[in-house]
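What follows is a short report on a single structure.
Missing here: one protein chain of the complex. Every other protein chain is in place.
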Amino acid sequence: MTLAFAAALPARGFDVELDVAEGRTLALLGPNGAGKSTALGITAGTLRPHDGHVTLDGRPLVRAEDGRTRTWVPPHARQVALLAQEPLLFPHLSVRQNVAFGPRSQGAARRAADAAADRRLAQVGLAHLADRPPSTLSGGQAQRVAVARALAAEPRLLLLDEPMAALDVDVTPELRQTLKHLLAGQTAIITTHDVLDALLLADEVAVIEDGRVVERGPTPQVLSRPRSAFAARIAGLNLLTGVWTGGGVRTPAGEMVHGHDPGDGLAAGAPMTAVFRPAAVSVYLDERHGSPRNTFRGTVRSLEPRGDLVRVRTDHLAADVTPQAAAELSLTPGTRVWLSVKAAEVDVYPG
Amino acid sequence: MTLAFAAALPARGFDVELDVAEGRTLALLGPNGAGKSTALGITAGTLRPHDGHVTLDGRPLVRAEDGRTRTWVPPHARQVALLAQEPLLFPHLSVRQNVAFGPRSQGAARRAADAAADRRLAQVGLAHLADRPPSTLSGGQAQRVAVARALAAEPRLLLLDEPMAALDVDVTPELRQTLKHLLAGQTAIITTHDVLDALLLADEVAVIEDGRVVERGPTPQVLSRPRSAFAARIAGLNLLTGVWTGGGVRTPAGEMVHGHDPGDGLAAGAPMTAVFRPAAVSVYLDERHGSPRNTFRGTVRSLEPRGDLVRVRTDHLAADVTPQAAAELSLTPGTRVWLSVKAAEVDVYPG
Amino acid sequence: GTSATGDDGADGDTTTLTVFAAASLQGSFEDLAEQFEDAHDGVDVRLSFAGSSDLVAQVQQGAPADVFASADTANMDKLVADDLVGNPQDFATNTLEIAVPPDNPAGVETLADLAAPDVKLVLCAPEVPCGAASAKVEDAAGLDLQPVSEEQSVTDVLGKVIAGEADAGLVYVTDVAAAGDDVEGVEFPESDSAVNTYPIAPVADGGDEQADLAQQFVDLVLSDDGQQTLAGFGFAAP
Amino acid sequence: MRVSTGSTTGRTGSTTGGAAAVGLPRWAFAPAAVGGLFVLLPLVAMATRVDWSSYWSLVTSESARAALLLSLQTSAASTVVCLVLGVPMALVLARCRFPGIDLLRSLVMVPLVLPPVVGGIALLYTFGRRGLLGETLEVAGLQIAFSTTAVVLAQTFVALPFLVMSLEGALRTAGARYEVVAASLGARPTTVLRRVTLPLVWPGLLSGAVLSFARALGEFGATITFAGSLQGVTRTLPLEIYLQRETDPDAAVALSLLLVVVAVLVIAATRQGRPGRSVL
Partner (left out) sequence: MRVSTGSTTGRTGSTTGGAAAVGLPRWAFAPAAVGGLFVLLPLVAMATRVDWSSYWSLVTSESARAALLLSLQTSAASTVVCLVLGVPMALVLARCRFPGIDLLRSLVMVPLVLPPVVGGIALLYTFGRRGLLGETLEVAGLQIAFSTTAVVLAQTFVALPFLVMSLEGALRTAGARYEVVAASLGARPTTVLRRVTLPLVWPGLLSGAVLSFARALGEFGATITFAGSLQGVTRTLPLEIYLQRETDPDAAVALSLLLVVVAVLVIAATRQGRPGRSVL
């Protein structure tokens, strides 16, 4: 492991273990206030853990026991670059000087550092703003310069805290592509609220909720077979958990969910997860007893356009229907509906 | 018109005219640095225009001629609340006091203001943080409190500068729903990079590029029949512009585009726009001469998962294909491809 | 000047007499004021001490003084010229003395010793009264003294000697007396050539009653009792 | 010490988790220590000279107590006057732009550079009986010079720049962003001032007030010139010290130590209320 992280900060209800292998990228997902920035801060050395340790390439960066810091490598000696949630460009330096700051600080000559800066600025599409003072940039421009600055420092470990927030549609795919390119072979952690970032940039995903890791694993696995409600939501999947009854999954609310048979002899009572796509869900105003073997009651909470379809969100499930269907059923928030999904569409697995 | 806005600020290359009718919401779209925040700043009174005027409910808020301010209503007397791109919560006040600041300033009694604050905090899902100091909030929590604070001021005109950036998937739909509810009947301008915000919250859309309005109109019209490249991109549509040749549209690059016949006798040479969905585009490795009447050459720039499909972006067009198709064609950035789309899928209109 | 009257006291009958005196008179005038208060029921003597020139400036600007006692005639003359005081009378004299630190590190015995190059000597600047006096004795003795500093006031000279920073300084006899064990005095005969005279005068422009009281205070200073008190602090008779 | 000193792998004890700051370069501690010693040693030297056996009786003598009381009263009063005049001045200097404001700012600093006695003379020329405003004041029945009011004026004159300076700096650094937000929420300028601006610059305001108080407490030259030295009326502690010095330099040093103790107590007491800023 390149990065081994196990730290607690009780003041923030934070207690997390993570590791990232050499050259891999880990995406940290989780709701607002889950502790994503806290994890990055402890790794970068802007926060001290109350307990625990962080090790990079076998070298301890920090070790703390019950509030006493035993080992402490100062941030500048960690080779960890942190792109914080706010851009925090140095106001007294030009855009180019900001980006050249990392190389300069690490001993590069002026011209080499400037050249590196211009290269990075070109990568984020802002070469033409190199001579501007940061105070004259728009919010999104500043964020892109901050990305370039973090990249230019060429750290052993790169920490990106929501690098894509506040970027316009025009530049997001491009910068995402740039990052994909640059993160290949770079050990990195990225926090994001966008599943696309996780899918494209991260080899692994860890989901944090309330300061605890609730789920982790390779990106495709977590996003296709999530075990936590948050991972399912971010992956755009419906998720139900319950216990195995032999023929299906019984949820705590008493609903039965049938799906692909998970095969292998599972003990009745084993914890199970059932997952299905919103597009596989049909919406009715009354209960049907046709071929779909799963039906659930719900109340419509919101309707959102989603591509060519409309996403109908109920209390705990979502369905994608055509605008025509939504209009015919005159769905509005508050409508009581039945949701049904074919067993063939439901993926059932232990966990 | 409730809001009439026509202002120029040459120092930022900004020259924009806008208006918003009573009770309607305008979405300002545009790339980073286009001038969205500038427009809001001039309306709120945090920036002075060099030339122009802003009128709210027939009352002039600011009038400037060639750098001389002729009329100037100070920000506090404008009844315009601005939620800036940064949350800027007052650090010395608790979360509740922050939200109660608007009502208190406008003369509400302490208890009434606190009650209003708690109501607004509940609406953004943060009632439990009411007694916290802002410095202990995460980035997304702070942004939600700022939304609640702006709402609590109950302004005549509400300006929201990217209120959704940095919010987690969990809370975004909910807050969007809250805003939708609250913006009904509220005159408002919202800037956003997310087409969903525009679709759900805005009655009208204006697209700004390089400090100029390039397109505006009712939201469904702009997003389904965009005239500007940016609007098309944000709506997730492919857009080609050219001139009418009688049978189709000829682009400046010499390509011919055929579509639904726009009907009515159009003069040859009239500027025309052709628009089609990425999902309607098929990708081939060689040129086909089958039923689709439109084919275009392109080089793959990036591949992104998009729901169940993969979005293939080429130089100027995008196509959504199944993962299987992408794998069969072994599409990677740099692959030269032919894109084809049936004429029936192409919407052609003047403009 | 007129001072406030009847401002405190249950009987509402207290009269205040304000005396402006040169700082070097502090000890002696505090004693004198006590004597005066003992002799005059219901009279409260307020003393204000500062450099003579400060006091002159204050009186010129209308400070509420009833009596002014100066450390030199030049300053008193300024007030006389402005017609701000009554007839000044000399009430004490003072002569110079060499002040050395208690262990006398430079072994100063005579005025001539001060001219030795390795003696760190401090004097008053010629612009201030004690400096003028120093210049007179220097002339009279035919010496060319090379001070390392020309101080603003006697206190500053004395301060340097007490701290041991200077090996010797020229100050007044009364200052050596007031400093007690902190310095040692070395008398020298040439001091007779510069006798400093202290004049006192009631400040004009007061009400009758105040003027009366002021004159009585001046009289006390000039009386035998007063002279005896002053002598106790090292002053010589005029 | 919480702050690391630039070592690559330092071992530092810290009593709780939380924000960590960037270390100072290790070399910075040497000049800082020299500077600290340069200020502290003279205080120690003073303390070693004091005859502690007679200290108590000296500082509780009637004249010393009267002087201390007067000093505390007048310094408190001039701090209030400084706040009343200085806060608006700092606001104008920090937030308004008009021609000549830079000159004005420089002029307001003049009492800092003026030797206090000259300041006292200037005050006499202004508020004295024969001064610029003397007649006007006399008609109004006001006799300022040589009264306790004069002490307060003299102290205010020398202390005002401290308040203005330190508050103006704080206002500039804080910037106007929060004020803009407050205004857009409908707060009138007075409300913005009271509920946003002043609370935000509270540390600067507090330290400005403490500095003014400290400067007023130590004021000597302008007071003796403009207000004179009458026991109980205008003879503040520094004037008492000056007088003592004529006759008993050691007593003067002992009284100075009293002044230092009072000042340190006031400064330290006010620091207590100052909340630490979080680092990140």
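To keep things simple, chains are lettered A, B, C and D as they appear, and every chain counts its residues starting from 1.
Note that in this section contacts are C-beta pairs under 8 Å (C-beta built on N, C-alpha and C of every residue); 3 or more make two chains touch, one makes a residue touch a chain.
Here the structure is a predicted model, which is why all the values come from computation and not from measurement.
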Option touching the unshown chain, where D:68, D:121 or D:251 are the choices: D:121
From D:58, D:77, D:145 or D:183, residue that would touch the chain that is not displayed: D:183
Residues from subunit D at the interface with the omitted partner, ascending: 1-3, 5-6, 21-32, 34-36, 38-46, 48-49, 84-89, 91-92, 95-98, 102-119, 121-123, 125-126, 131-133, 156-157, 160-161, 164-166, 169-170, 172-177, 179-180, 182-183, 188-190, 192-193, 203-204, 207, 211, 214-215, 217-221, 238, 241-242, 245, 249, 252-253, 256, 259-260, 263-264, 267-268, 271-272, 277, 279-280
Subunit A, residues in touch with the chain not shown (by the definition above): 44-46, 74-82, 84, 88, 90-93, 101-102, 104-106, 135, 149-150, 153, 155
For subunit C, residues in touch with the removed chain: 53, 57, 120, 122, 125, 127-128, 147-152, 156, 159-160, 163-165
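Keep this in mind: only the chains that are shown with their structure count from here on.
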Interchain centroid distance [CA atoms averaged], subunit B/subunit C, Å: 87
Mean-CA-position distance for subunit D and subunit A (Å): 53
Interchain centroid distance [CA atoms averaged], subunit C/subunit D, Å: 34
Two or more partner chains touched - positions in subunit C: none
Per-residue multi-chain contacts in subunit B, two or more chains: none
